[in-house]
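Please find one structure pasted underneath; my questions will follow.
Removed from the display is one protein chain of the complex; every other protein chain stays in position.
As written, the chains take the letters A and B, and residue 1 is the first residue of each chain.
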Amino acid sequence: MKNTSDITKGGTASPLIPQKPSRLTKLRESDLWFSFWSHPSAIFAAALLAFVTITAFLAPFISPQNPYDLGALELWNSEIPPIWDAQGQWPYLLGTDTQGRDILSAILYGSRISLIIGFASVILALSVGLALGLIAGYFGGWADNIIMRIGDVLLSMPFILIAILITAVASASLPTGLKDVLAAPILIFAIAVPSWVQYARTVRASAMVEAKKEYVQAAKLIRVKSWRIMLNHILPNCMTPIMVAATLNFGLAILSEATLSFLGVGMPPDQPSLGTLIRIGNQYLFSGLWWIVVFPSIQLCLIVLSVNMIGDWLRDALNPKLR
Amino acid sequence: MKTRNLLLISAALAGLSGAAQAENVLTWGANRDIGSLDPYSYGDSFTINVLNHVYEGLVRYDKDLKIEPALAESWEILEDNITWRFHLREGVTFHNGNPFTAEDVVASLTRVSDETSPLKGNLPAYVSSEVVDDLTVDVTLNGTYPLLLNDLTNIHIFDNEWMTENNALKPTDIGAGTEGYATYNANGTGPFVVESRQPDAKTVFVVNPDWWDEPQHNLDRIELTPVTSAATRVAALLSGEINFTNDAPVQDLPRLAAAPNVKVLEGVDLRTVMIGFPFRETLTTGEANPFKDRNVREALYRAIDLDLIHQRVMRGKSRIAGATIAPEIPGYVEALDDLPGFDPDAARNLLAEAGVPEGLEFEFNCLSDGLVNEEQFCQAIASMWTRIGLSPKLDVAPRAVQSPKRTNGATDVYTLGWATLPLLDSYSPLLQIFHSKDGNAGVFNWGDWSYPEVDALIDAAGSELDLTARLNLQTQALQIVKDEMIMIPLHQQPMAWAVTENVADMPLFSDNKPRLWFAMVDSDS
Partner (left out) sequence: MIAFLIKRTANAAFVMLAVALLAFVIFRFFGDPVEMMVNEQATQQDRIELRERLGLNDGFVTQYTRFVTNAVQGDFGISYRNQQDVMVLIKDRFPATFELVLVATVISLVVGIPLGVLTAVHRDSRLANILQLGSIIGVSLPSFVVGILLILAFSVSLGWLPAFGRGDTVDIGWWSTGLLTPSGRMALILPSLSLSTFQITLVMRLVRAEMLETLRADYIKFARARGVPIRRVQWRHALRNCLMPVITLTGMQIGNLIAFALVTETVFQWPGMGLLFIQAVTFVDIPVMAAYLMIVSFIFVALNTLVDITYAWVDPRLRDDAARAGGANG
């Protein structure tokens, strides 16, 4: 919200173009603010997400071990149960896996990967979706046609299938050395590809409406650059549904990454994300090594849950119908 | 509409009652599926092992892994020393009712030794074969060769007529653009008949009532289901959904042994797990290849804490090995089992002396569906090598993905497990792994090494008919292999099968091959 109002203010708008009342934005913002503080679940979710995010990004400083450094793994310390167990050992609070990898450290690093991939894929999908949606809605014609047809095709294949195909094809055609380095970017791309369409459709619809309005026609007449009109006027108008969708998609993206890694087409075992950890731990379900699978699962569920709770609250708060 | 529904229901009921009949069923949960119903389209021990229930060879291993007559009743070597005459068993029929004759043997040997056959290395000395009469075949070899019978235990005999009718005289080759008939149809002489097959889901075998031999089993039906996930396999066993697995995960053995309805069968496999090195000029990264230097190989050897892997990854169930063959295999002497000792400092020094750059990157190729706990010991070894200043890049994938890379030399360091099958003799690894690449020799020489003195010893052994002299030559060759550290042996891997309580008898074989024609289940279940 803040960003859009900044853009509105910062833009060297011509007097002909009516300034969107920034007060309205402010009011909404304060509405939102109020709504936030009156929803305990939203506060709880935000606090949880903040905690998880901060610890994940401080992982290199606070985790007892670097789980990605093969040289730091000591097989003698493998399969240690959590600290409260009689065989637990300091500093392995949540125990170790079969390679002697500290589970807590692996979870912190894994959460960081999951959050980064989720966030980056949403940003990528958002930027592509907004750009293409604006172009399609504003210019119409063949550009619109091509973009929306590509979108139709993407939406006619199940989300998860596209993501799996992209990662599978990429990993089949890359040499081993590059595969490890590119694992995260490939996942980001794979998750973003099927999800930009939703943003594009939303923006396009509102751009089509706005593009016909008089002020835009007038702005065109005095040769205000198209991208400026789009950025300053059309975009802010459809930010609300976009923000809700982006938040909910953030949760979905984290889930997708975990699913891909669980299926074995995501992050490799030497740079485990939460999904990879669950996949590895799943092999030890019956060996009594429950902590390898349980703690990463809990962490994953907490992250997605907090994101979804925020998304849900945001949607309800921004939807006047439900208020 | 009504009648049609009735029909459907009665059909369903018929199916139900069929399944409800008291049958002795063995549900076998394997860790992977067989590659094909055609033993010649997929050179892989497990596939051949399973298909051995359907197809048979001229000779076979008995319960003590000694060779005994099967489709051939007797044999002799003719005066020229290179032609073997086989007298075939009379009255044997294939599952389709065709009689078994000499024509079938010739057609099968031709098929397996075809240029495109992935199994031609399993019959290295074969030159040609000839029908003498309906029940006599002459097999000509390229020289005197002591191990033909061992080879023939795993050369399955097909029906010539059936192959001709179905255009299956050549090994299945999908490059030909047609489905190979033999990949999803089978017609052997063995104790079981293939009833149905859904790849990766279920393959059903039913007993062959017309088998020529006296059955020592009481099975009516075998259902082979691949259950790739170790945890699921254990769950299925505990709940009785499967009643046999030939791969019980070692980490779950205590849990299985504690379960009241499960019996664990444990032993040490003959399979020796080894690590192989590239001997090419460059690594896959394009850098110069330091592994050609024996001292570098020694450094990598000494960096591995074999005892730790034995204790942790293999849970004390493996046997640490210094030799590239198991003690049971002819050709083994104790001196071969000496270990250089774990010494990371010495390893670092060796690397420094050899001028290996710090952080040298190389690929380390492992299978996700290969040896026992392969992924884990590969990770552990990669971590040990990292600690002496190398940067191994672990590449773990299924066999089907890794095999082409390994055979084409498109990787660097790799794992290999060798059980000397089907020969059960040290000649097997010597010829197939340690010999220079040359025709049928060195098929598994993936690193592309060549030691003329080793080759000479192997070639001499290959035509030596005196057992002691032959084994002596083989031991000498193995000693050079060891001194040169061509490959690093790690251990003989543990072998763990598990059955539910209603399986009365399931003999465990040290070659880790289930032979269900010796299995008994309780009839009342």
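In this section, a contact is a pair of C-beta atoms (placed from the backbone, for glycine too) under 8 Å apart; a residue touches a chain by one contact, two chains touch by 3 or more.
Being a predicted model, the structure only gives us computed values, none of them experimental.
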Contacting the left-out chain in the complete assembly, out of B:24, B:41, B:208 or B:445: B:41
Option from B:146, B:267, B:344 or B:398 whose C-beta touches the chain left out: B:398
Touch with the omitted chain, as defined above, among A:67, A:251 or A:268: A:251
For chain A, residues in touch with the removed chain: 41, 140-142, 144-145, 148-149, 152-153, 156-161, 164-165, 168-169, 172-173, 208, 251, 255, 258-259, 262-265, 275, 278, 282, 285-286, 293, 297, 300-301, 304-305, 307-309, 312, 322
Chain B, residues in touch with the chain not shown (by the definition above): 8, 11-12, 15-16, 19, 35-36, 41, 115-116, 118, 172-175, 177-180, 183-184, 198-202, 225, 227-229, 232, 235-236, 238-239, 241, 397-398, 400-401, 404, 407-408
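The rule is short, and it goes like this: only the chains that are shown with their structure count from here on.
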Gap in Å, rounded to a whole number, between the CA centres of chain B and chain A: 46
Interfacial residue positions of chain A with respect to chain B in the complex: 69-71, 73, 75-76, 78-79, 98-99, 175-177, 180, 268-270, 282-289
Complex contact set, residues of chain B against chain A: 229-231, 234-235, 238, 249, 251-252, 255, 284-285, 305, 308-309, 312-313, 361, 363, 375-376, 379-380, 382-383, 386-387, 392-396, 411
